[in-house]
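Here's the structure, in structure tokens; my notes come after.
As you look at this complex, bear in mind that one protein chain is not there, while each of the others sits in place.
So that you can tell them apart, the chains are marked A and B in the order they are listed, and the count of residues begins at 1 in each.
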Amino acid sequence: MTELALHPDRLFPADPDTRAVARRLHAEVAGLPIVSPHGHTDPAWFATNAPFANPAELLITPDHYVFRMLYSQGVALEELGVPRADGGAVEIDPRRIWRRFAENYHLFRGTPSRIWHDWVYAEVFGLKVRLSAETADLYYDTMDAALKTEAFRPRALFDRFGIELLATTESPTDDLAHHKAIRDSGWKGRVVTAYRPDPVIDAEHEAFPEAMKRFAELTGEDVTTWKGYLAAHRKRRAVFAQAGATSTDHGHPTARTADLAPGEAEALFNVIVSSRASPEQAELFRAQMLTEMAAMSLDDGLVMQIHPGSFRNHNARVFARFGRDKGADIPTRTDYVRDLKPLLDRFGAEPSLTIVVFTLDETAYARELAPLAGHYPALRLGPAWWFHDSPEGMRRFREQTTETAGFYNTVGFNDDTRAFLSIPARHDVARRIDCGFLARLVVEHRLQEDEAHEIARALAYDLVKQAYRL
Amino acid sequence: MTELALHPDRLFPADPDTRAVARRLHAEVAGLPIVSPHGHTDPAWFATNAPFANPAELLITPDHYVFRMLYSQGVALEELGVPRADGGAVEIDPRRIWRRFAENYHLFRGTPSRIWHDWVYAEVFGLKVRLSAETADLYYDTMDAALKTEAFRPRALFDRFGIELLATTESPTDDLAHHKAIRDSGWKGRVVTAYRPDPVIDAEHEAFPEAMKRFAELTGEDVTTWKGYLAAHRKRRAVFAQAGATSTDHGHPTARTADLAPGEAEALFNVIVSSRASPEQAELFRAQMLTEMAAMSLDDGLVMQIHPGSFRNHNARVFARFGRDKGADIPTRTDYVRDLKPLLDRFGAEPSLTIVVFTLDETAYARELAPLAGHYPALRLGPAWWFHDSPEGMRRFREQTTETAGFYNTVGFNDDTRAFLSIPARHDVARRIDCGFLARLVVEHRLQEDEAHEIARALAYDLVKQAYRL
Partner (left out) sequence: MTELALHPDRLFPADPDTRAVARRLHAEVAGLPIVSPHGHTDPAWFATNAPFANPAELLITPDHYVFRMLYSQGVALEELGVPRADGGAVEIDPRRIWRRFAENYHLFRGTPSRIWHDWVYAEVFGLKVRLSAETADLYYDTMDAALKTEAFRPRALFDRFGIELLATTESPTDDLAHHKAIRDSGWKGRVVTAYRPDPVIDAEHEAFPEAMKRFAELTGEDVTTWKGYLAAHRKRRAVFAQAGATSTDHGHPTARTADLAPGEAEALFNVIVSSRASPEQAELFRAQMLTEMAAMSLDDGLVMQIHPGSFRNHNARVFARFGRDKGADIPTRTDYVRDLKPLLDRFGAEPSLTIVVFTLDETAYARELAPLAGHYPALRLGPAWWFHDSPEGMRRFREQTTETAGFYNTVGFNDDTRAFLSIPARHDVARRIDCGFLARLVVEHRLQEDEAHEIARALAYDLVKQAYRL
């Protein structure tokens, strides 16, 4: 058995002088509270505070980073307990699922999943040996026992992790009952929602008609008319804001925006609700709605997040058998210069609006996103996202955006995760990589150390609070 | 107040062995004269040798790197004294403009503007403390006083900076009177022009008709005929060459070239001068003219520069209120493989022609530009440009082009700036980054140190003189 120990210098550059600066910078930010303004944890956890079921259900079965890698190497999703769309049999023994993962843990070498998992094992569960086939049961038993204790319930972990704020993401059709329960519970933890209207905007989503029906019910608006539809958004946004939301989120296939004349927008909407929209019309409607959402943000102050460029459910067999979100979403080239222009022509010059843009296409960092964010008052750059939420990905983000956009047109870190236990690990990686990047600037005499300290704190804490209006 | 001091090791890699090699390489090139073959300084400065007005008018108001960043963070361009197109009121107190900049100087941390400005403050003006809100007035007073002295007049600074040659850029419709005045003045400084025919080639530019009229007047040619139009170019090129020009420059939206049959080209031209050209025809005409310009270069020996890929005036509000060149130009994806083919099919194999290609799309470095320049005798790679004229940008340029194009298919450094005082700072950055890159090759035993010394000198001095035929 091999020792598992998190090295205090992990993720810092190797050069001793640079590492020494990185250490000093990190010492000042390591203990700052975690602000998580965008993610996908389940508010039910904090509403009910029920214990997590077992290690596999907590750490393996719902984690697309984990099962995509195992699947790529020939492990069937059924063997990992991923539920089939047709209700067919899958593995239900969590220990066997855990063992399968443990036997294949070497596949994650060099990936961020490895870093996040090791952190969870060492820091959250106090494990002292490396995960492997041999230690699989030791791990399972240790974690399973811990999860049955009070100290491992969701609220206790939230407090232990030093989370100042955690945002979840809900559809306009969500009744936000869990958020209400959290607020009514007397618990001090701050868990807020974010407005993610894709289900009632994306006419190509199979559940669109159903979502529109629910949207009408919840708002009392006639969402089959353009006026009623927009009014319904305004109402739900207000409800979300009241439940603590400070942001909206938009996960479109492209970054396309449009700014149609009111009559054109209404005519397009009429096609959309007729269920006869072509793919191009569905795309144009999504584009138009980004501009409509920005207009509402100017009124209600919600920060707008755009997460474009994922080709969803690329694997037809996996989609047919298991449904959405099964690790088969693949990034595509994304054009920001032409696609965002209609929105920016209308609202880009508004300093009171904040639009946070993310990308899965790193080629846009230096060529498009940094120049845009380094110019438009309304634009800010979201951190390295999804596949790029990783040491190398974060380094490339800073190396390719800072010289044109600076640090202050970025918004700190987003963990964007459903994997609750890994949230501190993800922020830890971001803080270490940012401190390492700043240390390099200091040692190359491009920045003085007092300034690097200020920026390290801004990247870890201040900028996210400003950008998300927290 | 914090000390301002330029560290002698700035921009060198942190590793001590690598840094030691970089120091030795840099020591040999630090003192070489500056050759600036492409830029946008105003020849009137050197013709009249009038003192610069004040720190804000010299360093802030005309610098799009500076005002784009301030604007991105909510500072109105009016507050920085940027003139409005409608002549409306803007800030006219240079000290207040300076203070606004100083208060926001932290925004430039990590950007090349910060490096260039600190160099100007420390080296040109002898300032010893860092710029901030507190030191804003000290800075303003020190610089304002200096600018009133003989030693800070344009010619004195030119001499002090060790500039061997400085190229400006003029339209064919410019009478080159300032260049004549410089030559007639008896001053020894070598300031030459470059032929930038975009105003009489780009039919989509609002001033195209006016420029064509002036083009006819200056040349005595009937520029409404294809033959007369080409003859007019030939005449102005000859005049420019006589005024010292060794190059032309072409700033098209794309890298597209065309090689139409003579009859087709003439028919296209007739549409262009009819003012009824479609966007596609305007684009095709620009494409055709690159090939026509190359043909003329084969005759008159002018080196051809192509600077493609900027989406100009992206911000509609800023364009309406302030006009062109206000920090709202955004890079776009650029295709070199297909777009340059017509030109290269005709002239790419000519070793007596030199075409220097630049890019704002770094993805083309390793994929397209290095393979093209590492093959075609007529092609050379311009240095990292505009947003990429920065430490990280220059490193990426060398890392991504050298292995396929080598060093000798590149042309040294271009500062490409209007910010005269920053010219030595920009060359300083380029020399340091190149020495750091070479030092890494030496320490990784990919190059021997005697060779690195030769290359360092070539990159700083020899290659630019060869490529630009100086």
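Following the convention adopted for this analysis, contacts are C-beta pairs under 8 Å (C-beta built on N, C-alpha and C of every residue); 3 or more make two chains touch, one makes a residue touch a chain.
Bear in mind that the values here come from a model prediction, so they are computed numbers and not experimental data.
If you put the hidden chain back, the residue from B:A30, B:A44 or B:A366 that touches it is B:A366. Remark: the omitted chain is touched by one listed residue; of A:P94, A:P112 or A:P342 this is A:P112. Contact with the omitted chain, checked across A:T142, A:S171, A:T363 or A:Q448, is made by A:T363.
Within the complete assembly, B:K341 is the residue of B:R23, B:R183 or B:K341 that touches the hidden chain.
Check A:N54, A:T219, A:T246 or A:S390 against the missing chain and you find that the one touching it is A:S390.
Although one chain is hidden here, its contacts on chain B can still be listed: residues 13, 15, 17-18, 335, 337-338, 341, 344-345, 348-349, 351, 363, 366-368, 370-377, 379, 399-400, 402-409, 440-441, 443-448, 450-451, 454-455. Interface residues of chain A with the unshown chain, by the touch rule above, are 2, 6-7, 9-16, 68-69, 71-74, 106-112, 114-115, 130, 311, 314-318, 327-333, 360-363, 387-388, 390-393.
Just so we're on the same page, only the chains that are shown with their structure count from here on.
Here the CA centre of chain A is 40 Å from the CA centre of chain B.
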